[in-house]
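The complex is shown incomplete by one protein chain, all other protein chains being positioned as in the whole.
Labels run A, B and C following the written order; every chain starts at residue 1.
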Amino acid sequence: MNITVWNEFRHEKKNETVKDIYPDGIHEVIAGFLKEEGRTVKTATLDEAEHGLTDDVLNNTDVLLWWGHVAHEEVDDEIVKKVQQRVLDGMGLIVLHSGHFSKIFKTMMGTSCDLKWREAGEKERVWVIDPAHPIAEGIGEYFELEHEEMYGEHFDIPAPDELVFMSWFEGGEVFRSGVTYKRGNGKIFYFRPGHETHPTYYNENVQKVIRNAVKWAAPVKRERPVYGNAQPIETLKGE
Amino acid sequence: MNITVWNEFRHEKKNETVKDIYPDGIHEVIAGFLKEEGRTVKTATLDEAEHGLTDDVLNNTDVLLWWGHVAHEEVDDEIVKKVQQRVLDGMGLIVLHSGHFSKIFKTMMGTSCDLKWREAGEKERVWVIDPAHPIAEGIGEYFELEHEEMYGEHFDIPAPDELVFMSWFEGGEVFRSGVTYKRGNGKIFYFRPGHETHPTYYNENVQKVIRNAVKWAAPVKRERPVYGNAQPIETLKGE
Amino acid sequence: MNITVWNEFRHEKKNETVKDIYPDGIHEVIAGFLKEEGRTVKTATLDEAEHGLTDDVLNNTDVLLWWGHVAHEEVDDEIVKKVQQRVLDGMGLIVLHSGHFSKIFKTMMGTSCDLKWREAGEKERVWVIDPAHPIAEGIGEYFELEHEEMYGEHFDIPAPDELVFMSWFEGGEVFRSGVTYKRGNGKIFYFRPGHETHPTYYNENVQKVIRNAVKWAAPVKRERPVYGNAQPIETLKGE
Partner (left out) sequence: MNITVWNEFRHEKKNETVKDIYPDGIHEVIAGFLKEEGRTVKTATLDEAEHGLTDDVLNNTDVLLWWGHVAHEEVDDEIVKKVQQRVLDGMGLIVLHSGHFSKIFKTMMGTSCDLKWREAGEKERVWVIDPAHPIAEGIGEYFELEHEEMYGEHFDIPAPDELVFMSWFEGGEVFRSGVTYKRGNGKIFYFRPGHETHPTYYNENVQKVIRNAVKWAAPVKRERPVYGNAQPIETLKGE
């Protein structure tokens, strides 16, 4: 399986706190623990040519992970269209944390993807809601993140195909933290945790969830549907 | 309730067959049977200024119906954005037949909305799949349309929130003909039948379904969710 | 619309705290605020003949509300079967709080309907997850119950057709508090709040939700589907 981890890679260059946690960028940490699984993992970042998402890279990506925050608007609309087309063609897409506001996620969802948020480093408890889901494999009843940004409902997304995780926040909010969608031939998983000022992507449970999600999001092997004008399969009476 | 019926209104001006069936346009026939219900019904068409969908019209529309076919590309992107925003704010949207390829439907769905099609005037049988759904009120187990355009699977839409109707076609295809979605505060119903060269919108069952759908799609009365930065409701331990 | 409020009516007779809050039984309070809406509301309780759910009562009930707790096992299996049949035939069913463990709810769900619980009188905050849902009409972003029993995930129910409310609990849990299902021609709404030692059914928001739910759960008017051996509608080639 070919995996591409896309990261905006801006916070890590400008903010000392973030740099300390992710000196080589969030993408390298994620790519690191995915590589451990024996997969082919590449990275791509905003400031590369075509954001690192050339046709060649996209066409050879089975699952794309997406982390962005301050520079969503700098992502080229043409690249967004290509990523959307690749998802519809079968590529898995895993959208992380502040990626909820990325162009690609909003385009795939058709909604504002807005939410409540608060940077107070409070406690988050992520509960498993769907114990039969492969993305929850190896995860306990819940896991905790001592310090995270809060995201709260209402989260303006379509009702998910599957609700895998739900978060409790110290400040009084709840959030649908792990949700799946199928779009065309592709699968999408949105996973909430991952604020850049906290070492969330080093968390064992977070890593396990992302590993499971990559496996779940792999494309199904079959011919793509044919669209457009179609001859009748059966003889029509009028003919 | 304020209803606006939007129609591209092109076929009816250029094509004699269509003109014979809908001399004043598809929108007038639909507006006509909706008016019977004692509702306030307006119409709007592509060639009016702002396609007839001014801020004033949109802001005062509870449910918008949409029929388009040959001129999807002529619909202004700014108007599409406004309609999307109104749906997210609570306006009901009923997309009819070839409207599956309209900008507004594709924007709300996030998929290609593509399908198989054939203009052979064949028989369609629309089956009720969800007998508990208010949109199926007063409809028998199925109803037939003697001559319709065929739309066949795969229909590239997100898995619907509810599958109300499914069609059987003489030529051997099936189709999810009546599907619902909620997006933000608004409700969407896509209803397949309605090819311009057939008198489908005079059909009693088709009219009943559209009347039911308008009722179902009416906005819910409540304050809209608040998004953005939020103060904690509970006292945080770190404070 | 004919509504029947069913209550086990045991706690109110034996427990002083409960008697103080609901001297005439939980059912009378619920029937009371439903009557205000101008509906025909009856009550039925466990210790009546046939639990008050005679064929005549059931056949003339459009929406049945169910509260039970300590005596689920005393409900006659034959009555449970009749209630299930009536739901499949179109009767709405609203299951309240500890009714999650009633025979009728477990029968309709096919799962254990088990959950975590704690009687500590802690705070519950009920968040609206589906702002487009008629059951959330008139409800703010959330409402609070100062003292309630905790119910926590995992809640062993089928993935709901619609997730309307989600609860945050002071002790650290979350819960799917308002969920809908369609079964056959009928609609089901499960609503979490309502522990007998707290005056929950006097809460304005709780009352509003239950009123909305009754409206939503009303049967759809149409012929019931026909099952069994069926003649072909189209001519078969082999014939």
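Worth a mention:
Note that in this section contacts are C-beta pairs under 8 Å (C-beta built on N, C-alpha and C of every residue); 3 or more make two chains touch, one makes a residue touch a chain.
Here the structure is a predicted model, which is why all the values come from computation and not from measurement.
Put simply, the hidden chain is in touch with A, B, C once you look at the whole complex. Looking at B:Leu46, B:Ile135 or B:Met166, the residue that reaches the missing chain in the full complex is B:Met166. Of the candidate positions A:Asp24, A:Glu74, A:Glu119 or A:Glu141, contact with the unshown chain belongs to A:Glu141. Within the full complex, the residue among A:His133, A:His154, A:His198 or A:Arg211 touching the omitted chain is A:His133. Taking the whole complex into account, chain A touches the unshown chain at residues 90, 125, 128, 130-134, 136-141, 161-162, 170, 182-187, 220-226, 233-234.
For chain B, the residues in touch with the chain missing from this view are 125, 127-131, 141, 153-154, 159, 162-163, 166-169, 172-174, 176. Listed by residue number, the positions of chain C touching the unshown chain are 84, 88, 107-112, 114-118, 120-123, 150, 152-154, 156, 158-159, 161, 170-173, 181-184, 225-234, 236-239.
Assume only the chains that are shown with their structure count from here on.
Where the sister copies chain A and chain B meet, the same residue numbers recur on both sides for over half of the interface positions.
The geometric centre of chain A is 30 Å away from that of chain B, both derived from CA atoms.
The geometric centre of chain A is 36 Å away from that of chain C, both derived from CA atoms. Counting partner chains per residue, chain A shows two or more touched chains at residues 153-154, 159, 172-173.
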